[in-house]
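Not every chain is included here, but those present sit where they belong.
Just so it is clear, A, B, C and D label the chains in written order, and each chain counts residues from 1 on its own.
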């Protein structure tokens, strides 16, 4: 029974739906909707029509940038929390403080960046007031930069959590051993702490990457004319274009990309696990 | 008895590094919280527009909020969906975690992969695939389909958290219960459950929050009813008013309370 | 006696006039809002039994009929049917096999709009949206309508029957414009915000609606019909096939054509209405005039949307390709 | 005394290649204190867990009090286990922990309280009844685990390395206490340990295991004095192994030629003259000969190392062929002895023939 319920659930709400989108992806669009068929036209379109390839590449780029940006922010923070923060209470509170924004509406958190980055927004007002710029600049909003900032802001907790856990699991005496063997703080970080936290980085990067990869809100809110991401295209295919087969094929592509990333990072984590921490 | 730092040349660089770290942490906190303060500030701003600078103080938006039937209905729906999804996902996720932990069966790795997949899988794929299914079997969309969608999408959250806790639970505890005459069911209720309780509560709380705030799956699976984020999403079309910021502010306050409660409650169990 | 679930645009079931209807008829109205005409089909596609009434625009009504989502209207039960502008009643989009499926309700133009303080010489042409001096200050509706705009700029005036070459030319034109674009606006509110926040000074617009909202915020904008002409649109009420609430549905349709409904929506959204008789009864003369209710020439000057049928994909595909770049 | 546990040809194959326990038969008498002793991985825990019902054997039969329980789950067996990590329930107080097994039995509240009280008295921790296990020290937790098992009055108490988590001093103390407890409650104890001293000090019978099989079993003294194999000799206590050849063997007396001299030994079975053997003897059975004193087996060598270990001295004496013989002495009275011999000094050692073990073949300890 312990196994039965989850198995049934998986079969009903995961395997069946995935099976159906796979099927749909071979169907064909025909006015007014679409009809069953078995052909690879949708996939051919996806890989020959430059618009899809372009969007896919752009989505990959944005997702990588978001992962890297979150990593650069999250890692030093988690590192400081685990190894440098002396007060356990402060550590708990700061950790909670990073996770807490998750509880605030995702849309509002994204939306508020419009207010901040806009031409007459908070950031421009601030820069003007400290005399850094004379004229409000429009370079902050409605472009890929704004999307990366917003997505990083939203997904950073998902990077902090696994890295924190991974760092916490590193026995203190390993870094002590490194110091003992003559390694200065930097070298001991590069040779011991960083490699041992690799599984956490992998997990966090996977999560932020996949979450950004599937986002369609940020382009809508803060993206510019060149901000279309793959999820927007899928939504369009299911909405405006009424081309569910093509949309399904896109979803399959997305699924494959995510599965690839996940199994890559799984392998990395497993390698870390045999690292035995 | 206090140590004098000037005796310790090695410590100077350490203090330097500490300062750098502190600055960084402060900047990160600013990055995380300035937007939230901006959000809150606008809920008291007396202009309908969400553009800088603020023009004046008002509580109107809170008053309006209280009388906005659609918004209140959306909040109610969100509570309904989040509660339903949390209960369902716990009902499926906890047994799944137990199965992963204890039972050895063929295809276990596939099972694990599958059940954890929705965590990383973009919600849009979950939403679309389930939409396709409901469409195919002719099941009308409603809040209940959203609940099913959320429960599926959040399954992995529950499974990972509960599974992690189970892994940390010494196997000998349950064996000791068997040994003392407890049947498997009894030892689960008496021993395993109390010891994974905080993980279940934590996973439940996280699921609740994530479901409450979920958009992509809801977007594809909801019928005519709006959840709160969907309501906000649709008002984005007409133009967001600070009413939404007022809702956001209330959510921030509520989550603060919840966070404090959860911290306090986990601290309690630690003391035990 | 029953609850009507309507899938419609905001304002079309506004409580300012619906509550009165609910009181009088005893029918409860439950509204869900769409953001685009493209939302109707997906929402109805995944199973029936959810909505009773919908209000797609004239380019989408045909699709609804072809998808078999809606049922023929019993026009005898709509008391003011014959008061509706004949031009609208005769539109192809709401008929099939001699039966009417849609009840015209409101109409308007996809006009253009600019911010007064940004221009010394008021723009008069679509070409002004291609003016490099306005780099980063232009917005355009995120819709296949963009193709219509670009096609007109290219001089292809039969915008609903463009050839592949003409669509490609329009696509090229839009790509030329892309560097100037601040944002492709998706929703009415978004465009309003863009103007308010000073991000944008010129764009196309749903005539009457966004300018009204901006005026309320104290932002001076002017709508204009460019010399290349403007598209016109018209929304109709349609009854979803197999609705169990037929009685309430017809009560609702009648109310919407009555002065209550017609002025209700005109006051909220600033759109022109389909029944001049009701309009005359409830509007001030100024409002009546400013909404062009008595101006058949204006109506005729608009290129009212037409269903694209098979060509739909070519248009959307071109537009998506522009966005993808 | 009747047999309470009977294992008949028990095997446990975790996989075709991983064999935890290999065809073990063992009978434990009612009230006995039996220890399973062996190095890590030899299958002690597996065997114990099969008695407890936590593993099912792949072969063989387990009988408890004449009842076949081979396939019974743990909660149906009248045995209780004390786990190595104690497995105290962290969410229950000490009292609740001890009472849990009674609650499951469906006893009344009052009865449970009395029994818990008695059990805690027995282990001397009644004042801790309201505390949580985490608030106790290692030794205290250990005793609570004992109390929890004993309170159910099982026929057999199984103990898997019950003392291994304690420090040396505390372990020694607990060894004595547990032995007393065994005498008091009269329950059969089956204990797993890899600590030789622990096994010898505590048990009535020691079962030495080697790679899933029983290498030898018997009373502690028996095993120590008459190890059946070099493995047992080496595992229990320290043994000097001296490779050699049989010169002659008459009756129970054998003459062995070893590198550094000659040894006679009392043997159980006759040996073939000329065969390769290994002679063994305990360091404490080797004594230093005084000037002029003679003995049957005399070995000559030089002091190579002196190891002091509180209780006494261990000398490593290097024989002529370079092999080393260790000799222990307790120094019951230091002043009465000649001073500790300096490194390099020549010495003569003696060992009685009945203290020499002889194993066939060569042995690499």
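The rule is simple: a contact is a pair of C-beta atoms (placed from the backbone, for glycine too) under 8 Å apart; a residue touches a chain by one contact, two chains touch by 3 or more.
Only a predicted model underlies this, so the values are computations on that prediction, with no experimental measurement involved.
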Query raised in the report: Can you write the complex as a formula in the shown labels?
Result: A x1, B x1, C x1, D x2
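Just so it is clear, only the chains that are shown with their structure count from here on.
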**Report entry** More contacts between chains, A-C or A-B
**Finding:** A-B
Report summary line: By Cα-centroid distance to the whole-protein Cα centroid, the innermost chain is B
**Report entry** Whole-Å gap between the CA centroids of chain A and chain C
**Finding:** 37
**Report entry** Chain centre separation (chain A, chain D; CA means) in Å
**Finding:** 58
Query raised in the report: Taking each chain's centre as its mean C-alpha position, how far apart are chain C and chain D in Å?
Result: 91
Query raised in the report: Counting only residues that touch at least 2 other chains, which ones in chain C make the list?
Result: 45, 186, 193, 197-198
Query raised in the report: When you check chain A against every other chain, which residues touch at least two of them?
Result: 114, 118, 120-121, 238
Query raised in the report: If you go through all the chains, which pairs of them touch?
Result: A-B, A-C, B-C, B-D
Report summary line: Listed in rising order, chain C residues that touch chain A in their complex are 36, 38-39, 41-42, 45, 63, 66-67, 136, 144, 178, 181-184, 186, 193, 197-199, 309-310, 312-313, 316-317, 320-321, 323-325
Report summary line: Listed in rising order, chain B residues that touch chain C in their complex are 48-51, 69, 131, 134-135, 138-142, 223-226, 234-240
**Report entry** chain D-facing residues of chain B, complex
**Finding:** 170, 172-173, 175-184, 186-187, 190-191, 194-195, 272
